[in-house]
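The complex appears here minus one protein chain, its other protein chains still in place.
Naming follows writing order (A and B), and every chain is counted from residue 1.
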Amino acid sequence: MEIDLKTLAQQVGGRLDGPADLRIDGVAGVEHAGPGQCTYVAHPRYLAALATTRAAAVLLVEGVESPIPAVRVEDPARAFLLLLEHFAMPRAELFPPGIHPSAVIDPSAVLGTDVHVGANAVIGPGCSVGDRSVVGATSVLLHDVEVGADCLLYSGVQLREKTVVGHRVILHCGVVLGSDGFGFAPTPTGYHKIPQIGRVVVGDDVEIGANVCVDRATAGETVIGAGSKIDNLVQIAHNVRIGSRTAISAQTGIAGSCTIGDDVVVGGQVGLADHLQIGDRVRIGAKSGVSNDLDDDATVSGIPTRPHRDWRRQQAHIARLERYASEITALRRRVEALEKETGAAPTENS
Amino acid sequence: MEIDLKTLAQQVGGRLDGPADLRIDGVAGVEHAGPGQCTYVAHPRYLAALATTRAAAVLLVEGVESPIPAVRVEDPARAFLLLLEHFAMPRAELFPPGIHPSAVIDPSAVLGTDVHVGANAVIGPGCSVGDRSVVGATSVLLHDVEVGADCLLYSGVQLREKTVVGHRVILHCGVVLGSDGFGFAPTPTGYHKIPQIGRVVVGDDVEIGANVCVDRATAGETVIGAGSKIDNLVQIAHNVRIGSRTAISAQTGIAGSCTIGDDVVVGGQVGLADHLQIGDRVRIGAKSGVSNDLDDDATVSGIPTRPHRDWRRQQAHIARLERYASEITALRRRVEALEKETGAAPTENS
Partner (left out) sequence: MEIDLKTLAQQVGGRLDGPADLRIDGVAGVEHAGPGQCTYVAHPRYLAALATTRAAAVLLVEGVESPIPAVRVEDPARAFLLLLEHFAMPRAELFPPGIHPSAVIDPSAVLGTDVHVGANAVIGPGCSVGDRSVVGATSVLLHDVEVGADCLLYSGVQLREKTVVGHRVILHCGVVLGSDGFGFAPTPTGYHKIPQIGRVVVGDDVEIGANVCVDRATAGETVIGAGSKIDNLVQIAHNVRIGSRTAISAQTGIAGSCTIGDDVVVGGQVGLADHLQIGDRVRIGAKSGVSNDLDDDATVSGIPTRPHRDWRRQQAHIARLERYASEITALRRRVEALEKETGAAPTENS
């Protein structure tokens, strides 16, 4: 995948500002790039690092001096993205079409064309996998699982019975879809399990991070809407419904029957109580604890959450509590002195 | 599993209030139910949704008008639970008795009658699996693992050496039991690993959620008591002892050597510091950080935890900090004015 700097400039639509035949064999950030790699500087604060970088070349805006060969572009971050795509290992190299002989595939399962099934993967009765999709090594599709076309299921993925996965979905290692929801009826002798007979439905273009758990609905569906992106180690409980293009950061947990809108952004380690209605375009700060419904476009933080601006002011007040306490003490003494001065008795004990 | 409404009414002990021959092929919540499904309304707040439901029938108390065919019952939620049990896929359909030929079972392992061992599962030396238990596809029982009767281990479960699992236990996908505790002795040149040679013992009727980790004891046992239920992505450290019928919500972490009583309820994303004694029937609010022992029947919230009532009052005070700060400023000005008026010098600088 090595290219010369002239080709690189053409690929990113930039102006060559260095030797045309310079060989570039990879990309990296400015601080950690090595010889032969192309880096980028998208913000003036990284210009200092450019002076000492070991990179062979840099993507840079016009008008900024560069100590190393450069390709001049309007948007270095966007150009870098194009280079990442160039240097990415093609999916077909990692996962060439074909069924590994060690995979266990039930005769009733239906596989599309050019599907990859990795070593020791297991595809159970009634399952289907769409064209060009990948089922990674040791992954398990239990029973009546539907996976669309152009999906990428890495290794160690567990899809419980009746799970439905759309097209172009990426499921990272260790993802569990369709585990039983946490539903128990208390009885005098202990908990009675409430059967969880619904399913999980994942829309097109969804990406779900490593070791994420999505529970099946008690009845009906737990839904992850099209284009939503879920980071590692997130917990999504039974009957949750997540809209489209919503992004959820790592280790967040969403309790049962929450409905989350479109284009929502949830920070890391957030918790949502059950049965909440979260509107569209809501933004929830990291580590927040949400216990109330949130209207469209709300931006909230804190445990429990409040509008982000209020939360910042409260944090400032909390940081000043020592001063407030001192002022109260000082005021009490001054009031005592005034009372002595004027001969007034205190109106009551504080 | 399709039934007619008359049979359904008989199954849930209700009164038929609709056509006897109406076919019902599933169940779902009132908002998401489709044609052919039976839903329920257990709370007046869902009556509005009943007007627009697509469900074919509803479980409902007497005396409430229904726009669709109904079965009249005293406790619609309980009747719905009976229907969930009716429509649940029988375990034997998903996991028929038998050993998949791709499973790897050590000759020294002992399997009971009617055991299911899934594809590519691994059962190591000295292991035993009780009658009618299921070991899901790709699950691994490492060495000297004991699993009781009527257990259900889904796929991708990892049971380390010497783990003991009781009867009727459910372990969801990705559960890890018996991983090493996080124990290291600091030395001048770095951490020295403390061997973790104990084991994990899981009582009867326990259910453990997807991707939960339970560490083995350093020496002795980490214990999950009978009837306890643990949600997804929970961390239970070495030497923890959890009593009976205790429920722990998702993403909670319990540090080493904690002892937790019976009938405790722990919210999601809670953290417990190490070596705590938590009494019976304690309730811990979501996202709490527990750093002290808790007596029987305590109900606590917050970081650090305090009695739930105190926590609520403190939250109210925090929400009023802006006002308190304004009042302090106003009082200072009034005291200054009084001091001017009376000719008193301030007793000290605030």
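A few remarks follow.
By our rule, a contact is a pair of C-beta atoms (placed from the backbone, for glycine too) under 8 Å apart; a residue touches a chain by one contact, two chains touch by 3 or more.
A quick note: this is a predicted structure, and the numbers were derived from the prediction, not measured.
Residue A:His172 is the one among A:His172, A:Arg199, A:Arg216 or A:His238 that touches the chain missing from this view.
From the set A:Val64, A:Ala92 or A:Ala119, the residue in touch with the chain omitted from the display is A:Ala119, counting the whole complex. When the omitted chain is restored, the residue from A:Ala20, A:Ala92, A:Ala185 or A:Leu321 that touches it is A:Leu321. The chain not shown here touches chain A at positions 26-29, 32-33, 78, 81, 84-85, 87-89, 94, 100, 102, 118-120, 136-138, 154-156, 170, 172-174, 205, 207, 209-211, 227, 229, 231-233, 244-245, 247, 249-251, 268-269, 286-287, 303, 315, 318-319, 321-322, 324-325, 328, 331-332, 335, 338-339, 342, 344, 346-350. As for the chain not pictured, it touches chain B at residues 102, 104, 120, 122, 124, 138, 140, 142-143, 156, 158, 160-161, 174, 176, 179-180, 182, 184-185, 190-195, 197-198, 211, 213, 215, 218-221, 233, 235, 237, 239, 251, 253, 255, 269, 271, 273, 289, 303-304, 306, 313-314, 317-318, 320-321, 324, 326-328, 330-331, 333-338, 341-342.
In this text, only the chains that are shown with their structure count from here on.
Note on chain placement: the centre of chain A and the centre of chain B lie 23 Å apart, centres being C-alpha means.
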